[in-house]
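Note that one protein chain is taken out, while the other chains of the complex remain in position.
Up next is chain A:
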């Protein structure tokens, strides 16, 4: 039980660790001298715990937790200490332990745990690869933010787990965004981290909408501006990350919707209007095309290009003169023509060429469906997407369909 108390004291301290790492193997490998009987390292607010110690602590904490729950939640002060300690250790080993998180919410509500300290504690948990993929921890943060920050809107739809209508500070936004970035570096394509980011950025836009000429307004606009540059460069550094590309499109959509109401005038007045204002579907399309030219074997980039058309108001169907579509077909045909051809000996190159061809075919068949064009090679059978059709033939027949339509 001493181990849970010792770890619990660190995890629940008013200044929780900034990082937590579970170290492989048993304590003796890490702690040859093993001073003051603590089978873990705690230095400069970083906690390192050998796996074996975590396992032992987890079993201890399970018993303490189970007994404390039976005794009744928040009945006595000492019960609160053992609940806080045991739940923090349970979460350390098993971040998906939802009942432990629920119990901590009760302790926050009762005032036993401070919401800001709890935000720091979850940030530390989220620094681990394993923990950051769990939706419940991200929800816990949003719950804490709603609980501890002021509401500025009367009718917040809490039921939708939103942060819009909550008065988050510039610091809050920066901190949430950076926790997400770190989680996505450690656990690529982190679904719930990206969802959290989108929730935050929606809240950011609604705060900007509300504040107008307030002094903190321009600081918030600056955060949004940074976000637009950040996502662009993130995509360039993570060219297989379709999740990021989807997020970029969502962000662009959000800005586009926002510019329909009076916020656009506030955005234009900001000193950093350049990045924000050039962040639109046209720019994203150019971005996708330029990346595709360099990395045509990356499926994500093909879907990025599709997305920029789908989201934007200028959907393909509405472009009557077909110039964009023609340009696109020629772009795809060129791409697959200039792709490296396998020599018959180099199989990896041959594979790569096959993959480019497959993505180009899928792209053109998608385009054909958007245009309601019937293309012989693909007609009426979704299965064709997994066979390789000749891109050149596909492109030419699509172009012919277009000219007949004209």
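By our rule, a residue touches a chain if its C-beta (ideal position, glycine included) is under 8 Å from a C-beta of that chain, and two chains touch if they have at least 3 such contacts; residues count from 1.
Throughout what follows, contacts and distances are computed from a predicted model.
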item	value
Protein name, per the UniProt record, of whichever chain is missing from view ("Geranylgeranyl transferase type-2 subunit beta", "Protein kinase domain-containing protein", "Cytidine/deoxycytidylate deaminase family protein" or "WGS project CABT00000000 data, contig 2.36")	"Geranylgeranyl transferase type-2 subunit beta"
Touch criterion as defined above, residue of A:26, A:222, A:299 or A:350 at the omitted chain	A:299
Hidden-chain contact residue, picked from the options A:46, A:136 or A:181	A:136
From A:58, A:121 or A:187, residue that would touch the chain that is not displayed	A:58
Sites on chain A contacted by the missing partner chain, in the whole complex	55, 58-59, 62, 65-66, 69, 93-94, 96-99, 101-102, 105, 135-136, 139, 143, 157-161, 189, 191-192, 194-195, 198, 202, 240-243, 246-247, 250, 298-300, 303, 306-307, 310-311, 355, 362, 365-366, 369, 381-383, 385-386
